[in-house]
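Notes follow the structure.
Excluded from the complex is one protein chain; the other protein chains are retained at their positions.
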Amino acid sequence: MAVFDYAPAIAVLPLAAFALALFGGRYLPKRGAIAGIAATGGSLVLSLWMLVTIALGADPHQQTLYTFVAGADGVASVDLSFGIFIDQLSALMLVIVSLISLLVHVFSLGYMNDEGETGLPRYYAGLGLFTFSMLAFVFSDNLLMSFMFFELVGLCSFLLIGFWFRDDAPSSAAKKAFLVTRFGDYFFLIGVVAVFATFGTTAFVGEESFIAMAEHAMPGSEAAVPGVVSDWLGVVGLSASQWFTVVGLLVLGGVIGKSAQFPLHTWLPDAMEGPTPVSALIHAATMVAAGVYLVARMYGFYALSPTALGIIALVGGFTALFAATMALVKQELKQVLAYSTISQYGYMMLALGGGGYVAAVFHLTTHAAFKALLFLGAGSVIIAMHHNENMWDMGGLKDRMPVTYATFLAGSLALAGVFPFAGFWSKDEVLFETLVHGLGSTGGTLLLLGYAFGLLAVVFTALYTFRMVFLTFHGDARTDTAEDPEPVRWNVKLPLAVLGVLATVVGVINLGAVKKIIGESNLFLHEWLFHGAEGLNGEHYEELLHDFAGYTAAELPGGPLAPAAVSLGLALVGVGLAYRLYGGADPDPHMLKLGSVRTTLMNNYYLDEFQVWLAMSVTAPVARVADTFDQGIVDGVVNGISSVSLLSGDRFREIQTGIVTNYAALLTLGLTLLVLVFALAGGWF
Amino acid sequence: MVQLPVWTAIAPTVILALTVLLLLVVDSINPDEDSGNLLAVMAVIGTVTSIAVTGWYLLAGTGQPPTDPVLLFADAIVVDGMSLFFTALVGSVVVLIVLASYDYLADHPYQAEYYSLVMLAATGMSLMASANSLATAFVSLELASLPSFALVASLKHNRGSVEAGLKYFLIGALSSAVFAFGISLVFAAGGSLGFADVAAAAADTSLPGVLGLGILFVAGGFAYKTASVPFHFWAPDAYEGAPSPISAFLSSASKAAGFVLLFRVFVEAFPQTAVAGTIDWVLAFQVLAVVTMTVGNFAAATQENVKRMLAYSSVGHAGYVLIAVAALTTDANRSFVLGSGMAHLLVYGFMNTGAFLFIALTEYWDVGRTFEDFNGLAKQAPFACAAMTVFLFSLAGLPFGGGFLSKFYLLMASVNGGVLLLAVALVVNSALSLYYYSRVVRAMWLEEPDGTLEIQGYPTGLYAAIAVAAVMTVLLLPAFGPVAEMANAAASAIV
Amino acid sequence: MAIQPQFYLLLSAGVFCAGLFGVLTRSNALMFLMSVELMLNAANINFVAFSFYYGNVTGQVFSLFVMGLAAAEVAVGIGIILVLYRNFGDIDVTGPVTMRR
Partner (left out) sequence: MVLVEGLIGVTLVSAFAVIFAPDRYAGKLATGLSLIPLAGSLFMYANFAGSGNALLGGDLAYETTVTWFEVGGYGLNWHVGVDGISLPLLVLTTILTTLALVSSWTPIDDRESQFYGLMLLLEVALIGVFTALDFFLWFVFWEGVLIPMYFLIGVWGGPRRKYAAIKFLVYTNVASLIMFIGLFALVFGLGDSLTSLDIPAIAQGVRGGELGALAGVQPETLKLGAFLAMFAGFAVKVPVVPFHTWLPDAHVEAPTPVSVVLAGVLLKMGTYALLRFNFTMLADVARDLALPIAAIGVLSVIYGAMLALAQRDLKRVVAYSSISSMGYVVLGLVAFTPHGMGGATFQMISHGLISGLMFMAVGVIYNASHTRMVGDMSGMADRMPWTVGIFVAAAFGYMGLPLMSGFAAEVLVFIGSFQSTVIPFATVLTALAMFGIVVVAGYLLWAMQRTLFGSYSLETDYEVGRAPVHDVAPLAVLLVLVITLGVAPDLFYAMIQDAVDPLLGGGV
């Protein structure tokens, strides 16, 4: 397959852009932006080529590129390698990532270059590395490689969030982002190591993959249990399903960190300190998406464990609601978007936990479009507002920034889940899948709980989204800047336009709510994902869910239409509420009426405080105590031994009095002692 | 090849004795003239000749396996590997001392007496190495001691020197009385003085108590000579007060001579098999070794005076060498263990002499004696200080010189003998010694000079002696093999 | 009838202890030296007595050596005591304590 020979280039192109910008950025046109655009453009073209090739019926492609640790001959050890795996899922994700990245590069011309920022080569180098890491993560063919690029994604987020390192807030936020996600990755790494130990491989693909081996090792599987797995299970003394649940949850730790799920979501709002295009990239296509993508990638493994799935669903549902409540009270534009991101990824997790593999990928796709759009739109507003992000200082921008307004509105409608925008279809699919599996499965209570959270969050989502829209664009201008905003150029408007169109129409790929009408076969994404690689497609996952997790979809009387109507209705309630509260020319800050509840929400339920407390009031004192212990006791013993030696040395010196008669006496005494001892011992007398 | 008469086996000692006579003759012919130059050259020539003959014998295999030891004068004197080894050792130290004394005594009266006393003591020491009877042992030991008393006190107008001489003499007199009484008791128990006869008689003596007491008293005599506890009290004071070359002489050569006698007497005259029912002297030496090295090193640790520190460390080294007899258990590889002490003494002869000669150099410069006085000395005299660093680190057992190998040889010996206590004590003391030796290094290299020090002149003789000692110390690292082999071979002949 | 050897031993031990006692209690250098002479003579008693007991002359010869040595020792000793007197103005052995500890 000649076409797949070019697959590595998808990631390598941005890497080259990174190197170019880092070392030669000063001499390049637009300080490296052009190189980045060219590279991501190339990646996009190649990704699309892959997508089309697969769509035309090519088999998924797996290939080991480079073995960096070869297990020695004759030793029971494993190879560590890089490889690519292009299937329906990864090809789709590659397109999303490279597209968003391309648009972000273009947008950056307006946001960074036109604003006269310094350090641009570093910025574009960071973007290039970020894109490279994410693309490589997406087409990884094994879990270790995934982990490696997962971590690199974390590094890039550090570099880009902390781009304005001269200020304290960005560098602090960058630190927090890396550290919190690192905490999650700690569990992920244990998971990777555990997978190695259990299966001797971390490959995703094929009969020898850990996913397939795990399936075979489950009780009730027809295939023979692989020897290496049963040996290992003997060592740890757990049953297959117990151990796989443990491993799955360990890997989930990384997912929760990167995808900003409760309780490791706290880094994400802080990460707004980075440049806005970076926020768009992080939230829509790269870092945060990585977590969800990982679960989807190894969904066959999770499908074996109802416990893990239940936890995923519950965490997701809870996060969706939890983050939405906080978004209600935020005053900065990007803060609202940040919490909405957390909330939306909660939906995706809910879908994955609820057996909605396709729904999750669907929502990932639509969200990528509309969230990138919203961030870039916010970026446009921020340019216009001279980097003032407070919505209460805005108002009435719709007339002065029509393109931004129109596209932003499209994105908001999608986010709120209003028919027929993209978000409506995908969010509905998420809720529907969760509901039917919750109703149809034994022990589906967790799913139903998650569903309830998700449904409630719909109202809040619509409310905060349109609160944001009304405050920013409607009503009267509340400041001078808002009266006369700075104009933005084509390089801002073009990405907005592209994404605006996508946010409106991309739902068409999977019109699940009306599948009874258009026919199942016209659910393109569903069809697409159900025809993946052997053992790695939606169809197989459904079987696994049924066989091992006990998931069964309940038949609802009205089909998917009734739940869709419910969620649409709730969304409209939210929009209406927002209009009531903030639709006027000079809206009041109604949220103030919430009093202490608002304070709690503004302070993010004091979770940041809790984490700071953990770091400053628990860890730091423990470290200080350890240091004192080390200096005082451990080193004290060392120094003490030396002091005691020298002191006793002084005592020994005292014996030497200088008086010769004393010497004679001591000499006699010594000899007498010897004589006495040996006389008694030898029995001389 | 011409077969020399048998008596020529003792030629090295005889040559030393003749040198004494020659020196006295020269002096009596020309008593007033300032002839330090000539005297020193004569002494060096005499000693070098003696060493050369010793070396020749050593290489020629005189008295060494496979031939029998050469026994002379009714078995009163023996020439074998061990005696030759120690004669060479003593001779080497004497050469260094004489070279250094040439500068040290530049304005000193009575140089002829000084040199002849040194040579006389050297004769006594080499005779100690050849003693094969308690009578010879006693006489040679006193022959070595009496000139030493005078030498220590030879700076007649220096109160320190006189005080040192007094203490050395008084303790020496007391110890020789103890030694003599011990010999008399051994004689009482067996009726003979020759080592072999004593051993033979000891096995079935009717007076085991008297024998045991005698053995302990004899051990006391050796403890004095080797500056071991509890007969060590004279050593710090004497070494500190004596002229530095003499301190070097006493702490290296005299100690070595004491040890060779100790080795030979205890291994040949009181073999464990013969005295098993009477006294377990290995145990006694274990106690003495541990106590000696501990007392020496701990007292050295906090000294303010460098020379006194070296004096105490010399006591500590006596404790180390005692391992050679203390680890001489029945399970041990006996020649290996005994050889360790001999090898250490040889290396010690160079590095310790060198260290004391460096002190002589600083006395020559009037640097002062405390650690602070040595501050920044390396900036003024880098070569001398480099040599001193070699000596000190070698003494401490770092691989700067043969002291490294010999100390670890001793450690091996303690393990070989299965006496863990000795090994532990050696480790602890060695660590401590590293601390105080490095204090000198620190003063010389790490500290800044206070700026008042002016060094006047670089005395050739002293420098030459220090250089030779340093080169020998370093060379004994790669060339430790022949030394150790020789020591082992010599030891294997008597155990 | 010959005297039992034990009695010689007791005699010599007594003399030795007397000498030792003198060494420990006398601070006059000359008294110190005399006490040492006493100890050496204790050895001589043994040598002579057991030389007789064993019927050889080794011990008797050795006792001559000891006497010779004692004389030499005194010679050196007197020399040192002389310079001691010159430097410290006294012949008290406990006097010079400039070097200690």
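Letters are used for the chains, namely A, B and C, taken in the order the chains are written, and counting of residues starts over at 1 for each.
The working rule: a residue touches a chain if its C-beta (ideal position, glycine included) is under 8 Å from a C-beta of that chain, and two chains touch if they have at least 3 such contacts.
As the structure is a prediction and not an experimental result, all values here were calculated from the model.
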Neighbouring displayed chains - absent chain, whole complex: A, B
Absent-chain contact - pick from A:V78, A:V403 or A:A679: A:V78
Options B:T62, B:S116 or B:S335, residue touching the unrepresented chain: B:S335
Identified contact with the non-displayed chain, of A:H386, A:R489, A:K516 or A:R624: A:R624
Hidden-chain contact residue, picked from the options B:T123, B:S175, B:N416 or B:T473: B:N416
Missing-partner contacts on subunit B, residue numbers: 329, 331, 333, 335-336, 339, 393, 397-400, 404-405, 408-409, 411-412, 415-420, 423-424, 426-428, 430-431, 434-435, 438, 441-442, 445-446, 477-478, 480-482, 484-485, 488
Contact set of subunit A toward the excluded chain (per top definition): 67-72, 74-78, 80, 144, 147-149, 151-152, 155, 162, 165-168, 171-172, 174-175, 178-179, 182-183, 186, 189-190, 192-194, 196-197, 232, 235-236, 615, 619-620, 622-624, 626-627, 630, 634-635, 638, 642
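To be clear about the criterion, only the chains that are shown with their structure count from here on.
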Contact graph of the chains (line, ring, star, complete, other): complete
Top chain pair, ranked by how many C-beta pairs fall in contact: B-C
Inter-centroid spacing, subunit C versus subunit A (mean Cα positions, whole Å): 96
Whole-Å separation of chain centres (CA-atom averages), subunit A against subunit B: 77
Whole-Å separation of chain centres (CA-atom averages), subunit B against subunit C: 26
Per-residue overlap in subunit B, given as positions that touch at least 2 other chains: 166-167, 170, 174, 178, 236-237
Sites on subunit A at which at least two other chains make contact: 653, 656, 658, 660, 664
Contact set on subunit C toward subunit A in their complex: 20, 23-24, 27, 93-94, 97-101
Sites on subunit A touched by subunit B in the complex: 642, 645-646, 648-653, 655-656, 658, 660, 663-664, 666-667, 669-671, 674-675, 678-679, 681-682, 684-685
Partner subunit C, residues of subunit A touching it in the complex: 653-654, 656-661, 664-665, 668
